[in-house]
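Every protein chain but one is kept in place in this view of the complex.
Letters A, B and C mark the chains in the order given here, with residues in each chain numbered from 1 onward.
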Amino acid sequence: MSRPGLILKLSCPDQPGIVAKIASYCAMHRGNLVEFNQFSDQLGAKFFARLEIETSELAVDVQDFIDGFGTLGRSLQAVWHFRRLPYRMRTAVLVTKTDHCLNEILWRTELGELPIEITSIIGNRPHCRGIADHAGIPFHEIDMDGDRRAAGFTAIRRLIEAQDVELIVLARFMQILPDDFCNDYAGRVINIHHSFLPAFIGANPYKQAYERGVKLIGATCHYVTAELDAGPIIEQEVERVHHFHTPADLVRLGRNCERNAIARGIRHHVHDRTIIDGHRAIVFPD
Amino acid sequence: MSRPGLILKLSCPDQPGIVAKIASYCAMHRGNLVEFNQFSDQLGAKFFARLEIETSELAVDVQDFIDGFGTLGRSLQAVWHFRRLPYRMRTAVLVTKTDHCLNEILWRTELGELPIEITSIIGNRPHCRGIADHAGIPFHEIDMDGDRRAAGFTAIRRLIEAQDVELIVLARFMQILPDDFCNDYAGRVINIHHSFLPAFIGANPYKQAYERGVKLIGATCHYVTAELDAGPIIEQEVERVHHFHTPADLVRLGRNCERNAIARGIRHHVHDRTIIDGHRAIVFPD
Amino acid sequence: MSRPGLILKLSCPDQPGIVAKIASYCAMHRGNLVEFNQFSDQLGAKFFARLEIETSELAVDVQDFIDGFGTLGRSLQAVWHFRRLPYRMRTAVLVTKTDHCLNEILWRTELGELPIEITSIIGNRPHCRGIADHAGIPFHEIDMDGDRRAAGFTAIRRLIEAQDVELIVLARFMQILPDDFCNDYAGRVINIHHSFLPAFIGANPYKQAYERGVKLIGATCHYVTAELDAGPIIEQEVERVHHFHTPADLVRLGRNCERNAIARGIRHHVHDRTIIDGHRAIVFPD
Partner (left out) sequence: MSRPGLILKLSCPDQPGIVAKIASYCAMHRGNLVEFNQFSDQLGAKFFARLEIETSELAVDVQDFIDGFGTLGRSLQAVWHFRRLPYRMRTAVLVTKTDHCLNEILWRTELGELPIEITSIIGNRPHCRGIADHAGIPFHEIDMDGDRRAAGFTAIRRLIEAQDVELIVLARFMQILPDDFCNDYAGRVINIHHSFLPAFIGANPYKQAYERGVKLIGATCHYVTAELDAGPIIEQEVERVHHFHTPADLVRLGRNCERNAIARGIRHHVHDRTIIDGHRAIVFPD
């Protein structure tokens, strides 16, 4: 992701010849396909692709290349998106008290695993302020209790808009987003749910898992939609548990699932490896 | 499981000194503890144990040893069970059309992994007859369609009783058991559900999983109770899936989960490694 | 794999425009790309691809399409291979005593998971004859003990040639192949090694694993080369083990790894999803 280049993400009704048309467009202008992932959904008659294009030999201006694709894109009735590389996605992280997912995100960002720029950490509790301070990232405490909830979400929106945030990560943020928020930021809000969805939707999933006596617990990273814990799944992780594990043990063991699932989910998203298709997410391998 | 000996399974209210009392009873009569598994459920204040006792040096008759334990057992307000080794558990396998779970069970039995004796294979469809014939096991086709359902279950009961069956395995048996059947054979009926319970209860779990777009599919081996797919879980297995997998692919990949989960679940049960505790199953490691 | 069509496997030096050229060739003749997998190895400057082409609308004769590709293929300095679908790969399975891998292969073939036709089962011991008989596949017992080894391999070669066998599977075949055999059938012999290679090369890997006290055991499916257990790896599976597992337990638990690894390895190969690249195998996802 650090070389100059472009990522093209595209979906359209399936028909013969799409790969040839897209690849030829690139070749014609001397864009070099470094990676080409394609998926023809034969049940849905849809075509999905992600291309990574090296542009150092490009025969035209990059913007011209992007603009010129429009003719082909429209003829395919496609939805598409170009991303210029290198880039770092401007990201806001929302938290409450729990900090392990936030820590994991900060850490992997520093290690270079996540090409994001965290513009702010927003908490409806003050607990993560110290971590934000140490990382040198502004922390915004926004009270959302009781009748201050609506005002709180308005404040979050204002912050996100002011900072030109592209991605909103709910890193164990213990508030349900209002429907209009979900709709306005569709495909841009990623949540971690601490269960193997669709099992244990809602509150206290580890307690639910303990009581049900499952032998594997999990975590699910998904896009947020207005329906609770029902958005397209990006990544899931599981961990084996035993009868002697208490609910507190499940919380401890589950942290690993959560940390991995959210970190991988974010990585897939910011590398433009995901395409939302109704209730499902296509995730090209990474 | 092939040496002469005893397995003792026990549960009782927790209190100090239980291990000493049980182990001393064994030692006093020169029963040698080859394996001692114990679990003190501190949330429920219950004690559970499984002992494997080598009896070649036993100072008393085995039956005397078993009978004599009653005094201690009652004083602990325990529920307990002795099993004489070697043994093979008399087992009936119920099937419909699908044969991969049946095959796995037959195969592992032959390899010596499952100490069971399959007394009969019962199908509400004729599809598995050939497999039964090849294995030299009687096949009983019992029609359960429409209004013959009640009579069908009566016939199954009669067969099970006549053959002194201790374990009933539902190896992809596509009929819901009547409540009284579940209750009468509580703790003796094992089912394989082709999802990662409690996700996707009921029919067509792979189709449900496809539509939900999960990234891991699974299978669950559990004891059958009157509540559908809600009995104590013995074993769960998962397999990673991708967006390009069709529902048919999920069926294919899920077969592996099902085969492993049911085989391991049966093995835990017939080795007396499971103790049912309400909605949960304790499963001592194997 | 059951629809009429073609699979094209190709490798060549990397250069810009390859995808466009290949996809355009298909589109020009109305071959519809159902699946296009590509890998540009930037370390080795090589390009690898696998295409699945639906040919029902093909504007030319299939053989013409295949022949006509030669001009492009040669211009790319490519090595390539077309496969007509549907097909079943003619396969010989070599065994000694152990039968679980053979059983798994037979079973998955019957379930439709492996598009192969097993022309013969060859054993240097008689143990698997019963299984072959039941499956209706000719069994050839070939004595390879002592000084009959060379003659044995000559007999195997004769059989393979006479039956026009394309794939040779060593399903726990306890003989080391002669170098010339490995070389003559390079890329066409698949072995299962019962360890997580490169750990525990050679004999008795489970005993080695027990003595080393590993916490995970495994199995490796790989192409056979003249160097023992060093050929390109297609698939690996692992299973967690504990201190209480005896060497016999490792054998039991390892069977699962072996069965899965060999079945998946064969599937990748017969679906033409593998391309050998020196010591490594590219395996396009399935």
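The definition used in the following text is that a residue touches a chain if its C-beta (ideal position, glycine included) is under 8 Å from a C-beta of that chain, and two chains touch if they have at least 3 such contacts.
Note that the structure is a prediction, hence the values are computed from the model and not measured.
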Per the definition of touch given earlier, which of C:233, C:250 or C:266 contacts the omitted chain? C:233
Please pick, from C:168, C:214 or C:266, the residue that touches the omitted chain in the full complex. C:214
Chain C, residues in touch with the chain not shown (by the definition above): 39, 42-43, 196-200, 211-216, 218, 232-236, 238, 242-244, 246, 277, 279-283, 285
Using the touch rule from the top, list residues of chain A that touch the missing partner. 100, 103, 107, 111, 113, 134, 242, 244, 252, 255-256, 260, 285
Could I get the residues of chain B that touch the absent chain, sorted low to high? 16-21, 23-24, 26-28, 30-36, 38, 40, 42, 57, 285
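Definition applied: only the chains that are shown with their structure count from here on.
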Centroid from C-alpha atoms only, then distance chain A to chain B, rounded to Å. What do you get? 41
Residue list for chain B, restricted to those that touch at least two other chains: 242, 244, 285
